[in-house]
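First the structure, then my questions, so here it is.
Every protein chain except one is present and positioned as in the full complex.
Labels run A, B and C following the written order; every chain starts at residue 1.
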Amino acid sequence: MLIFERSHPSRRNAAQAPQAMAAVNIPAALLRKTAPLLPEASEMDVVRHYTNLSQKNFSIDTHFYPLGSCTMKYNPRACNTLAMLPNFLARHPLAPAHTGQGVLACLYDLQEILKEVTGMAGVSLMPMAGAQGEFAGIAMIQAYHASRGDTARTEIIVPDAAHGTNPATAVMCGYKVREIPTNADGDVDLDALRAAVGPQTAGLMLTNPSTLGVFETHIEDIKHIIHDAGGLLYYDGANLNAILGKVKPGDMGFDVIHSNLHKTFATPHGGGGPGAGAVGVAARLLPFLPLPVVAKLPSPTSGRGVGGEGAVEYRYLTEADLPLSIGHLSAFTGNIGVLLRAYIYAKMLGADGMHRVAEFATLNANYLMAELQKVGYRIAFPQRRASHEFIVSCKPLKDATGISAMDVAKRLLDKGYHPPTTYFPMLVPECLLIEPTETESKETLDAFVAAMKEIWDEAHATPDLVKGAPYSQPVRRLDDVKAARELDLTWKA
Amino acid sequence: MLIFERSHPSRRNAAQAPQAMAAVNIPAALLRKTAPLLPEASEMDVVRHYTNLSQKNFSIDTHFYPLGSCTMKYNPRACNTLAMLPNFLARHPLAPAHTGQGVLACLYDLQEILKEVTGMAGVSLMPMAGAQGEFAGIAMIQAYHASRGDTARTEIIVPDAAHGTNPATAVMCGYKVREIPTNADGDVDLDALRAAVGPQTAGLMLTNPSTLGVFETHIEDIKHIIHDAGGLLYYDGANLNAILGKVKPGDMGFDVIHSNLHKTFATPHGGGGPGAGAVGVAARLLPFLPLPVVAKLPSPTSGRGVGGEGAVEYRYLTEADLPLSIGHLSAFTGNIGVLLRAYIYAKMLGADGMHRVAEFATLNANYLMAELQKVGYRIAFPQRRASHEFIVSCKPLKDATGISAMDVAKRLLDKGYHPPTTYFPMLVPECLLIEPTETESKETLDAFVAAMKEIWDEAHATPDLVKGAPYSQPVRRLDDVKAARELDLTWKA
Amino acid sequence: MPFIPHTSQDVSSMLASIGVAEIDALFDEIPAHLKSGSLTALGAGLNEMQVARLMRDRAAQDTPLLNFIGAGAYEHHIPAAVWELATRGEFYSAYTPYQAEASQGTLQVLYEYQTMMASLTGMDVSNASLYDGASGLAEAMLMAVRAHKTSRRILVPATVSPFYRSTARSIVKLQDIELVEIPYDRATGTVDMAALAQHAGTDFAALVIPQPNFFGALEDVDALTNWAHANGGLAIALVNPLSLALLKPAGLWGDNPHPNPLPGGEGTNAALRAPVGADIAVGDGQPLGAPLSSGGSYFGFMCCKQALVRQMPGRIIGRTVDLDGKQGFTLTLQAREQHIRRAKATSNICSNQGLMVTAATIFMSLLGQDGLRRVAAASHQNSQRLAALASGIAGVSVLFNTPTFHETVLQLPKPVAEVLANMANAGILGGYDLSADYPELGNALLVCATETKTEEDLQQFVASLQAAIA
Partner (left out) sequence: MPFIPHTSQDVSSMLASIGVAEIDALFDEIPAHLKSGSLTALGAGLNEMQVARLMRDRAAQDTPLLNFIGAGAYEHHIPAAVWELATRGEFYSAYTPYQAEASQGTLQVLYEYQTMMASLTGMDVSNASLYDGASGLAEAMLMAVRAHKTSRRILVPATVSPFYRSTARSIVKLQDIELVEIPYDRATGTVDMAALAQHAGTDFAALVIPQPNFFGALEDVDALTNWAHANGGLAIALVNPLSLALLKPAGLWGDNPHPNPLPGGEGTNAALRAPVGADIAVGDGQPLGAPLSSGGSYFGFMCCKQALVRQMPGRIIGRTVDLDGKQGFTLTLQAREQHIRRAKATSNICSNQGLMVTAATIFMSLLGQDGLRRVAAASHQNSQRLAALASGIAGVSVLFNTPTFHETVLQLPKPVAEVLANMANAGILGGYDLSADYPELGNALLVCATETKTEEDLQQFVASLQAAIA
């Protein structure tokens, strides 16, 4: 039932609005004549409706959720509680800096933390998701070349295994995309790369570990090829979880990186966002960072800022400070609430915790890979170490039983597991991209393997059972074709 | 699965305790040698476990919950959010009054509100539930007689329809209980009452509207009979919802009342508590109120209390102020968090809202009674108005089909409704005590009637289906006899 | 209308169905002259925005200071997940789990809670909560009297919290139960064994044994339990649940077999009759996840030996099976309770402190056995360090020469009230002034430093104490 179907004309939820309708001093021509279609329901009915709807979701808080490339790790509840302290929520974005020394100090500290873990020279926290981080990064590459008068660089190179946001971003930044194939080991095809570079090369976007779940072994060769051609190196750090505390993109020679704080830094996905795609840059890109960036300065006035001797004041750097900046990417200051959550998480991990993230994420992935291989599933790159994730190809299973990756995925729902990512990356047929993350226990992984074994057996014994799955959810498989053909995007009264 | 079964020895949830184990300077003989059985689970597993468990509950926020005598009305979420403001949560009960002027002002105001709606001369908020409110009330009656040297009064009169807490309370206060029968109209049998009173009568405990869901019509006769015998009148105000804003127990001549704020004032039941059973008293019982009571006094010191001209200060009255008080009923100050929620609710209702509560609670009950009667259900007192609740007797249904009140209740679960109270009050065979409350809409009541109609039809057509219910819950009917015979009250590793 | 969904159309059709013309007709059984007038003292209703503003203003009038008061309510870190989960609507807005099939969530939580509390206290069973520790102590006294059968006297050491003693007295005195005060030893701050010995051979139902006691001092619980049992009384342990992460559980106190056969009825059998231990353990669960909140809501816990389970007040949850043999949970032993047994019930308690218990269960699960131990040890260490630092101030000394848990008594050179007022002006709640309850101790201050206090906090305490007595 939709909330509109719980609505009743002239019902009023009186607690949430002023009792009286105030006088409106606006010419009639500018006013609306018919009321918008918003439900008229009691507060209790609304609470009941959305409480019940929430129960129709799988989530980290309720289920194992090994969705590859998405890093569905535990979102500590303290991050939420503390980021929602009343003073943090109440402050207006245009309030003077002295009324926000607390939140600014957190942002500044987070910038420093990200500099340290990525090995970059500077960080801006402003991009509001990974894709906007990519935009900021490629825009900085563009600005860099432009600032040098190097205007012939019109291409961005993207491996074919890349996440869809990479080519889409390059195009949004006005570039042509040149795609490079992947070799049998899951690495970039170096010969193809060498053949592709030239004076038209603005840069390369590389995801490492790649979306195939492997660490790019020729990373240094790639760096040399691109840099020698005058291009810059963009690091898609959505998969930073695999290397956090182990290796720094800055040390690999990358010029710019974005990191998905809503993955590696455990901020919630919220059913689709908000995220935060902080960008880090090497020294030569510092002047181009998106605005604002938080600076820590000696306190100009006593009694403001963080007092005492050597008092400091935090404030935003603006166009005046960074005239070459690529500019603002949001009206104000990005997703501050997400950044606070990431900061709290980072403070709880500390140096030791950061080192452990990649270790245990990788341990879990390799263990799960080994165990699923024992069940009989085909591993896409068995000769390689898994990073934080790995790929199972259901191609052999499908050939033998007719059961596809999608069938396996849907059947997992009945076993109480959110499925892995399906049919991405597109390079591997019938693929399941599986990312357990470090916060899951061995018991959970073992139970998941047992479920996958059950499905393996069902696929051979009772394939129709699997094809009909799921049976346990609020709905069975949905007709996506109808959804796209007979568009029904809004409810009509 | 129990949380203990998710535990793994030596697993540590490191975020929630100091990293290092501090030195303990306590003689070995006083120390424990084996660890207690507490789970060793990851924070995520704990969050997941209790999130999933919570989904195994019916609640107001998820279901219609017409549990008679329990007043399951909407618990406004604002009451929770605002009562949990950090400053309210942080304050120590023994902190000086000047650090708590905010919370004390709320408590004082709540006392005044309750005085107004009950018509009593004074209120103490301290009792921690209805039953403790009853204790306080009867203890005050005892103290009153004792203060007059009237020590022969050893009996409390209780109608047989009374809630079990009434006789139990009288006994806890050292009284003998004398039970009075109910007449065919659901009122107290006045002749029996006249015969029962005497110099041994300390008082009468009356629930009005009674647990039969009717307003005691002879209320004034009862008052005279008891008062003339030298007894005092106790009003069990758990059902205040039925008369809020309509009639005041003080105006009816009652000497003492308790009110369940977790019913009438919409504070949550929390799966069993905490509640608050504020007591109000007529003037002659004022000296005996339980401690502490909040007083509003002219501010003794400037700069403290609520400043400005005519500044006031709130503080607790203690034994020194009320030497005849029955004393403390808790170590500190009762269930303050519940009281804050009740206060917020009362402020949102205001005078108008208070008047409406009983009106709409009564409207809903009478409507539901009329509709269920149309379906065929036997109403226990069809000649009477329902108050906030009413009784259906499934005796005729059972005689005709074998379907009991319990069967109907369990089948309601499959239809998505929490059942009414079953088998209480004990006077009416196969009874369902139904209390819809004022916060439910007509649509919800109509849907409930439709479900009751379905069950009526099923009872006649497929009685075994009804007897086997529920089918939709995490468990089917439980073996209560085994539970009591083979006690299993704790999990063993 | 706030929270009332009826439209005027709804009202008319409902009235028509009932067969009356107006809502007021539904109240025609109430004598007209009793009907209320307007509730003049109540103002107009506020909308949520207005009430939010009011409450934020009120909250701002409560000034949180750096807190060193304990005395029965303790400031501990509460994991954020505790209240984020406990206030989920499904827990928050459910009733007592009368309909077991639709309440397995709450029921399983309570069963887990019972397991944890029984294990922490070392007892066989636990109920599902009482109101608070002090009223819980009263219930334990009533239970002991029921179990003992012949005596209505309870021995209560003066080292039991004065708040608990006065609350228990308010409650039990109406049943003619006598509380006999046992003095304490002025050197140790613990029960005066010699004074206690004078009660040997007298008729008493139980001895209350606080651990730690109100001074934070650790009693010789083995000796006290043995003494109670040797003299024919029950031992009621009054314990801080957090301290039990470190301290000997009440179920193992003493070593004398119980002398007089305990009552208990059907369920009793020899194997269940442990030869040692307190018979009942009670206390306040506040340290397990309840915020200080000016005094509540907290919750009382009660555990006992198996043989006494039918004497216990309050709800009890049992594990059983359903029609299909599947495990499930349900309220059990309801025949003890007021809604069945009425005047003969073990207590009048009905609603308890369910949500606080849900929070405590989540709290204990998040801490785990190791975490709870570390919190307890850190609290202990902090208060030891505080005592050491404070006694470095000229004129300040530690009053009792006894091991303590996380609270201790300081002797000051000046009236405590004055010192505390000065410290409060410096932003510090310096402790609880013992001079009203224990005038014989002179200028005695009860101070507490839990794991929440940093070294800097302790130094700040000491500096402000020093300034306040200067």
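As a convention for this text, contacts are C-beta pairs under 8 Å (C-beta built on N, C-alpha and C of every residue); 3 or more make two chains touch, one makes a residue touch a chain.
As the structure is a prediction and not an experimental result, all values here were calculated from the model.
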(message) Going by the stated contact criterion, tell me the shown chains that border the hidden chain.
(response) A, B, C
(request) Would you mind spotting which of A:D407, A:E438 or A:E458 touches the chain that isn't drawn? (result) A:E438
(message) Using the document's contact rule, name the residues of chain B that touch the chain not shown here.
(response) 8-12, 14-19, 41-45, 47, 51, 76-78, 80-82, 86
(request) Identify the residues of chain C touching the omitted chain, counting contacts across the whole complex. (result) 48-49, 52-53, 77, 79-80, 84, 87-88, 451-452, 454
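Please note the rule applied: only the chains that are shown with their structure count from here on.
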(message) Among the chains here, which has the CA centroid at the largest distance from chain B's centroid?
(response) A
(request) State, to the nearest whole Å, the distance from the C-alpha centre of chain B to the C-alpha centre of chain C. (result) 20
(message) Centroid of chain A to centroid of chain B, CA atoms only: how many Å?
(response) 47
(message) Using Cα averages as centroids, what's the distance between chain A and chain C in whole Å?
(response) 46
(request) Give me the residues of chain C that touch two or more other chains. (result) 1-6, 10, 45, 47-48, 56, 79, 81, 83, 85, 89-90
(message) Where in chain A do residues touch two or more of the other chains?
(response) 8, 11, 15, 42-45, 47, 51, 76-78, 86
